[in-house]
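Of the protein chains in this complex, one is absent; all others appear in place.
Right, subunit A next:
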Amino acid sequence: MKGVEVTAQRVSRSYGDFKALDNVSVQIKKGEFFSLLGPSGCGKTTLLRIIAGFDFPDSGSVAFDNKDILPLPPEKRQANTVFQTYALFPHLTVYENIAFPLRLRRTDKATVEQKVMEYVKLVQLEGHINKKPSMLSGGQKQRVAIARALINEPSVLLLDEPLSALDAKLRQNLLVELDLIHDKVGITFIYVTHDQSEALSVSDRIAVMNQGKILQIGTPYEIYEAPATRFVASFIGETNIFPCTVLSCEAHGEEFLLRLDVPQLQDEVFVTDFEAQEVGASLDFTVRPEKIRISHTPPRSNNATMNTFKGIVEEPIYSGFQSKFFIKLEKEPSTLVKVFKQHTVFLEEGPEIQWKDTVYVSWSANDGYLVKDTEQ
């Protein structure tokens, strides 16, 4: 595996009173496609810029393969950046842009041509090499930027929201291509994005950030299915979150079965978790909308830990392959529960569940999660 291991340890950076990075530590493996995900202002770009050398931490260390890189200027680091705004040189053609790093090092003409054509092919820009950036589409510009950043054969490619200026369809295509390029060149990719679907679909691992801190590091599956905090649960995908108090906690095989008091649902809820919780602890209970089943009749429950609630369809939102429903629960305080249902069969008379229908929503104990409040 090419690439280097990137280690940031206890990195902090403040701008005046604003803490952009607050004691952040992360270890990115050799050749990994690693995403820094979070809302704007969470510090993800600051961390990337520190790795690139455009910004400096107030404290902490950054190392490539255990070698401190902070004293090195950007041009001496084995990392190249793909910028959000493409940052192509407007006066140079596609060919000249990609050749720029090689020509700086006075590479001979034949080598330049051979290498540029190799990378032009990698990003599929054959036929555009003599165009100026102003004649290219957004997607093509970003391909030029990627080729230009890769031609120096860096050990780390830093991508700063590279797709955010592109439209949705193009973004999906370029994302897949980026993944293929990563597979081909095999170096470490650090990808900064605020778009959770981008991060989930290509990353090997993701660090979810908020307010200058890393809240959770894990594979996309772990991040989505087992969010560590309330913020991660609500930022990644959609979910239902309710405050709760633990009523009881008992061992249940390898897990623990907890009985919760959820005031917003006016009922007790069963949930399984790998960690035991103290009785009386205040936490948040969350369940993803696609894990909730919806039906006109009460589910045949031979399971005592099944959670079932009766309600009325308040707002069905049809979106082709699935519908999103907001179900207003019968019991006060009439909390709204978000439910997704896929349309797997075609019905002559329209969707199976309609506005104002009385329905039952249910989920089993191991579909829910307990999360802690982020702000602590």
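As a convention for this text, a contact is a pair of C-beta atoms (placed from the backbone, for glycine too) under 8 Å apart; a residue touches a chain by one contact, two chains touch by 3 or more; residues count from 1.
Here, contacts and distances are computed from a predicted model.
> Select, from "Sugar transport inner membrane protein", "Acyl-CoA dehydrogenase", "Heme lyase NrfEFG subunit NrfE" or "ABC transporter permease", the UniProt-recorded name of the complex's unshown chain.
"ABC transporter permease"
> In the complete assembly, which of A:13, A:44 or A:148 touches the absent chain?
A:148
> Considering the complete complex, identify which of A:18, A:89, A:318 or A:355 is in touch with the unshown chain.
Spelled out, the listed residue whose C-beta touches the missing chain is A:89.
> Which residue among A:16, A:73 or A:280 touches the omitted chain?
Only one of A:16, A:73 or A:280 touches the chain omitted from view, namely A:73.
> Can you list, in ascending order, the subunit A residues touching the missing chain?
52-54, 73-75, 79-81, 83-85, 87-92, 100-101, 104-105, 145, 148-149, 152
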